[in-house]
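A single protein chain has been omitted from the complex, and every remaining protein chain is retained in its original position.
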Amino acid sequence: MLDVIWLIPAFPLVGFLLILVFGRRLGEPGAGYLAAGAVLGSFVVSVGAYFDLLSRDAEERSHIETVFSWVPVSQLQVDMAFLADPLSITMCLFVTGIAFLIHLFAIGYMHGDPKFSKFFLYLNLFVLSMTLLVLGENLLVTFLGWEGVGTCSYLLISFWHTKDANASAGKKAFVTNRIGDWGFMLAMFLGFWAVGSVSYVALNEAAEAGSLATSTATGIALLLFVGAVGKSAQLPLYVWLPDAMAGPTPVSALIHAATMVTAGVFLMVRMNPMLTAAADWAPTLIAWVGAITALFAATIALAQNDIKKVLAYSTVSQLGYMFLAVGSGAYVAAIFHMITHAFFKALMFLGSGSVIHGMHEEQDMRKMGALRKFMPVTAATFIIGWLAIAGVPPFAGFWSKDEILLFTLAERGVVLYVIGLVTAVLTAFYMTRQVLMVFFGDAKWGSHANEAEAAQLEVTPDTAADPPVTHGAHGEFKPHESPPIMLVPLVVLAGLAMVGGVIQLPSFGFIPKSWQYRLEHWLEPVVEFGEAQIKDSSAYGNKELLALLAIACALAGIAAAVAIYSKKLREPIEPEILAEGWRYDWAISAFMGGPGRKMFDAVAWFDKTIVDGAVNGSARVVSGAAGQLRRGQTGNVRNYAGILGVGVVLLLAWFVIGRGVL
Amino acid sequence: MTAVVLAAVPTTTYYLVLAAILFAIGAVGVMVRRNPLVMFMCIELMLNAVNLSFVALATRFADIDGQTAVFFVMVVAAAEVVVGLGIIISILRRRPGVNADDLAELKG
Amino acid sequence: MSHAVFGQAQEFIAPSIEWWQISPILALVAGALGLLVVGALTPTWPRGGYAAVAVLTTIVAGVFTLFHWNDIADNGPSTMISRALAFDAFTQFLTITILLATLLVLLVTADELYRTDNDGPEIYALMLVAATGGIVMAAANDLIVMFLGLETLSLALYVLAASDRERRASQESGIKYFVLGGFASAFFLYGIALVYGGFRSTNIGEIVEAAQADVLLTGDDPMVLAGLAMLIVGLGFKVAAVPFHIWTPDVYQGSPTNVTAFMASVGKAAAFAAMLRVLVVALPTQRDDWRPAIWVIAVVTLVVGSALAVVQTDVKRMLAYSSISHAGFILVGVEAAGHGGLAADNDGMSSVAAYLLLYAVLTVGSFAVVTLVGRSSGGDTSLEAFSGLAKRRPALALGLTVFLLAQAGVPLTSGFVAKWGVIQAAVEQESYVIAIIAMIAAVIAAYLYLRIMVSMWLREGAADVAVEPVPLMTGFSVAFAAVFTIAVGVWPQWVLEAADEVIAYAR
Amino acid sequence: MEMIVFVLASAMVLVGAVGVIVRRNPVHAALSLVLTLFGVAVHFVALEAHFLAAVQIIVYAGAIVVLFLFVIMLLGVDKAEDLSIEPFPIQRPLAGIVGLGIAGLIIAAIVRGRDALREAGEPLASDGDQNVQALARNLFEDHVFAFEFTSVLLIVAVAGTVLLTRKVKKPTAGGKAAE
Partner (left out) sequence: MLAAGSSSDLAFPILSMLILLPVAGAALIVLLSKRRPEYMKLVAAISSVATAAMSVWLTVEFDRADDGFQFVSKQPWIDQWGIGWHLGVDGISLFLVLLTGVLFPLAILGIDPHNDDPAQDKPYFAWLLLLEAGVMGAFLSLDLFLFFVFFEIVLVPMYFLIGGWGYERREYAATKFFLYTMVGSAFMFVSIMATVFIASRNGVNGITFDLVEIAENASFATSTGRWLFFGFAIAFAVKVPVFPLHTWLPDAHTQAPTAGSVVLAGVMLKLGTYGLLRFGLYLFPEAAHWSRSLWLTLAVIGITYGAIAATMQKDLKRLVAYSSVAHLGFIVLGTFAFTSEAITGSVMQMVNHGVSTGALFLLVGMIYERRHTRQISELKGLQAVAPIFAAAFLLVTLSSIGVPGLNGFVGEFLILIGSFGTARWWVVIAAAGVILAALYLLWAYQRVFHGEPDEANKTFPELKLKEALVLLPFIGVIVFTGIYPKPMLERIEPAVDRLIAHVEDRGGFEIDRPTVIEHESPAGEDDEAHDAETAEAGE
């Protein structure tokens, strides 16, 4: 099966091409099914590859499949080649799996959209890029996927491009990502010049063998991290992700929660030997960035009222966790959290999509409430997701988060651990707030039924593709449950969010030995850093205690939220500054619109006035001088004789005085 | 004193210096006079200066070539006068009393 | 030795006169005389008769010259008639140049004269005689002979400049040219006298002998240097080198256009030929003295000519300034020739010769178009008169465009070959600075050509401009010049080969 | 004696020359020119160029100046030129500088070049007869081409005069009257 690993990207490619050519003819829902089918094909191949790998010895679990030579110049020999190893196949599995589910969901969600087939065109292109990203044998193929997903993200965020906000968000995402790509590219260059290759194997082996200078390794690691910061929306480049919610909700689920944004984490894990070889402060820096991002985003999420914005900031926060893990050496935990997060966050995004769908494009949580009665399946699955993210055992999120915190304490000390813990409290709090506002309490939409829709059409037409077309036919406003095709993915994801934790259970006494650290063992060939490295730390010794502490924090957060938003024991504190995201975005805009713009204007002015001015100026000087000179040509013959005479004298002077014997 | 003067013989250089002065006077004349005919006369002055130089040098070198050259200069001067006066006449006939300063329509 | 010994009776030895070798001159003079005498005797000739005779004369002279060319190739250069004239490739090349230009100008002149009904033998005769003067200048092996040639050419040109007697501009240009020309001639002549004072001879061959002896023994002679300065003044005037160019724009503009063409082609070629004779052939021993002067003059000429051309509004005047700029270019070649060295590795002279030939044809072509445009617009040759020419007369516009591009030095035209030649010569002598200045000046001048082209191609002309048919002979000379321009540009080999021969000169 | 002749003749030359450029009336200027020409002729005699002296008187003073006077009379341009006004203020100083420059520089060259003047050959015969003979011999042996070529120059003069003074034909329908 590994020989046909190229089929994984090939399926979506074919799907993409078919929809490109026949998209309009296929129409709805044909295009959707075709796209979903293509992704399913990839998933199947991934599963096959998984079992193939599984059947090999641990040392043999790496296979390179070269499709063709891509950029062969001199020393730089880059192949279009795929690396099948536990890490990439793991990624493939969950990427294609979730992608398939989301494709299904989208068939329902995008129902009636005039650009239905185009949506799936982009979606398949995205899956293609994403699989290239994770399967790439070298940094360049990964970069191809990396930029590819960025481009798809751009296309999908600005999918409803007639709204300026959507278009801006798409552009913002792309450009911000590009800042990160700058780091990625430089890392590649540095790697190439240090090792003579950009393939992962060569680079990682060089790092492991210690044949790289520490400074080089640090450079590569940090530059890759810059790339990861861009792609995975960490401070200071996270700004694009909340805006990216302008895209259709399946996009948010797939790209901006489950897969693309985790690419940065994947990359860091992929290159983990480089991090190990780097100077010590490099992983510490990464951990700090991750932790601060996690906390920072969590605080912002506290005060958001847009159902998707909450999830977006939550995503940023969770990604921060993953980087905290990476920086703490918990690579497996990072991957683990990536997977569980993919499950529950995709679930919740889809759930929110279902809610939005059911609420006729309403996204403001203050206008929701009590939806559990109208959308029981959505509500149930959403609640599972909520429990997972809040860190309530035995849901998936608890296990992964717990492991990250364990490693953090063991490797990076108590400060970061506390930050992580506080973030966990906040996470539980704001997620509970969201659940309460959306599904519980009083229905706040009933009172302003139709005019609400009408008003919302004009005032906050956030994601309105073309509401009148989708739901305009409804005579009266009443939330409704989504069609089965949307619910099936929800249910499947809810199941995964519930039991996803089993792939990497900690070594608690009550858990059978064979169930412990399965993911870690599986990833062993790729990630050598694991449980063994922290075995001697005191934190490891008290891991059960720490787990209890984490549970306590989660429950505390939930309790507080219930107290405030359900029992109304206290007025909610939602400071303006949090709602505005600490004004970070505002500051950037102010800078770009102010001094930045001035700088650009200055360059344009410089170009026009100085550079071009010099050119035109020299022309003017010539004609000006000529104009002056021209006045010597008086037309008077005696003047002419005088000028001639002057010439004679000068010439004579040269010959007689200059050259003569005088 | 007188004897000295009488005994002195002007050398070739004397003639050449005289010729140079004459030439310069002629050149100045072309620059300051406005009547085309007079300007023309000044050119004749210059030619005479040249002739004087030639003859003085011919004598100094005992070389008849210099005198021959003067002969040709005279021919040229004659021809030039004919042509020049022809042009002047053809202009003055149509624009009587015009002087060199008036003929300045072409310029710049 | 020319200075005979006096005091005793002497047999008169008649000098041998090489009739065959001066046959082009004889042919031209005969043609001119024929025109004048027969023209005077039979007042009414058939239309075109004068022109036909004149053209025929130049062709005959040209054929003779071609024979001579081969002669020299076989027997090497020599001098003629008591060493008064040089019979060498340089002479023949310039003779061809002058005759070709004269031929083309005669064709244009014929059409011009019909138009004003001024057809008469004199103008043709004067042109033939002027060409003779030019040829003599180029061939002169004696400064006195050169002076006579120069005067012949100049006097004829004075008259021709003033020949459109009813036009005030023509009158003005005639008198200006005459006064200043006489003034400059006087300097030239004085220069001869001073050189004579230095070397005791006016014969170039003897000057060289004397100079080689003198300079080696006693170093520079200030009198010679002063004479040299004066000679440069006289020749600089004729070639229109700054600051002795001052007459050029006015005279070019004021003269009848066909005469302007003649001045710019024949006059310039002859003057440069004379300049080479004086500076390179006669006074190579003084080259360290005159080369810097020529350098400065060349630079100033290039810059002033090009820059002033840019601010003009009259096309004739523009072309006048452009001819000044071209003179600067040729001076670059002269400067290069002044670097000495073996003839084989100094292309200065040949590049100048080639430039003169190519430029002569070009400029006649340009002015020929101007005559036609001036005709449609009632004598107006301002830039506006050229507006929309491409719409009215595309062929004519194309022709002028070819000439202008060539003057700008665009490749695949003769102008490029010419520029290439002189710049190559300069660079060969490592005169990089002057080469670069020349090229920059060429860019400035290019603006001028572009302006004319813009006018022709991109501007709308006045609606009421009459579209006169192109007269046959002018059309022919424009076409010939254009084809020549392109042909030489594409296949310059033969011109260059011929020009390379001019290094074999006689003294 | 020779010195006295020289000084006197030089005085004639210079006075005449200055006269040409300062006399306001062209007729007076022409007469001043005659004075100069005579002075030059005297010098020619002193320099034993007898033939040229004669030609100088006959052709120059006799023919050319007469021609000048004739034209002045013909055209009636004997009106005095007002030399007190100079429309170009710079012109006269410029002329002065140029004049001084030319004279000064050439004199400098001559004076410095005196030592370099080539040695004389055998002295020229001092009587007029032989002078004419020598000149003739020189003319027809060494300068025969130049001599013959002067005829071409004269053709120009003739043709030019004819052209310039010929009556203009009335422009016919086809032609255009010039401005």
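As written, the chain order gives the labels A, B, C and D, with residue 1 at the start of each chain.
As a convention for this text, a contact is a pair of C-beta atoms (placed from the backbone, for glycine too) under 8 Å apart; a residue touches a chain by one contact, two chains touch by 3 or more.
Quantities reported herein were computed from a predicted structural model and do not represent experimental measurements.
J.: Among the chains you can see, which ones touch the chain that has been omitted?
T.: When the full complex is considered, the omitted chain touches A, C.
J.: Which listed residue, C:30, C:296, C:450 or C:504, touches the chain dropped from view?
T.: C:450
J.: List the residues of chain A that touch the chain left out of this view.
T.: These residues touch the chain not displayed: 62, 64, 66, 68-77, 79, 81, 137-138, 140, 143-144, 146-148, 151, 154, 158, 161-164, 166-168, 170-171, 174-175, 178-179, 181-182, 185-186, 188-190, 192-197, 199, 201-202, 205-206, 209, 211-212, 599-601, 603-604, 607, 611-612, 614-615, 619.
J.: Residues on chain C that touch the omitted chain in the whole complex?
T.: 394, 405, 408, 410-412, 416, 420, 423-424, 427-428, 430, 432, 435-436, 439-440, 442-443, 446-447, 450-451, 453-454, 457-458, 492-493, 496-497, 500
Note that only the chains that are shown with their structure count from here on.
J.: Quick one: chain B and chain D, Cα centre-to-centre, how many Å?
T.: It comes to 4 Å between the two C-alpha centres.
J.: How many Å are there between the centre of chain C and the centre of chain D, using C-alpha atoms for each centre?
T.: Result: the chain centres lie 28 Å from each other.
J.: Going through chain C residue by residue, note those that touch at least 2 other chains and give them in order.
T.: 2-4, 6, 144, 148, 151, 155, 158-159, 162, 165, 168, 175-176, 179, 183, 187, 190, 194, 197, 200, 222, 225-226, 249-250 - these are the residues of chain C that touch more than one other chain.
J.: By residue number and range, which residues of chain D touch two or more other chains?
T.: Counting only residues that touch two or more other chains, chain D contributes 91, 94-95, 98-99, 102, 105-106, 108-110, 112, 117-118, 121-122, 124, 134, 137-138, 142-143, 146, 150, 153, 156-158, 160, 164.
J.: Touching residues of chain B toward chain A in the complex: what are they?
T.: The touching residues are 27, 30-34, 39, 100-101, 103-108.
J.: Going by the contact rule set out above, which residues of chain A touch chain B in the complex?
T.: Touching chain B: residues 630-631, 633-638, 641-642, 645, 648 of chain A.
J.: Going by the contact rule at the top, pick out the chain C residues touching chain D in the complex.
T.: 2-7, 10, 12-15, 17, 22, 29, 32-33, 36, 80-82, 84-85, 114-118, 120, 122-123, 125-126, 129-130, 132-133, 136, 142, 144-145, 148-149, 151-152, 155-156, 158-159, 162-168, 190, 194, 197-200, 210, 214, 218, 221-226, 378-379
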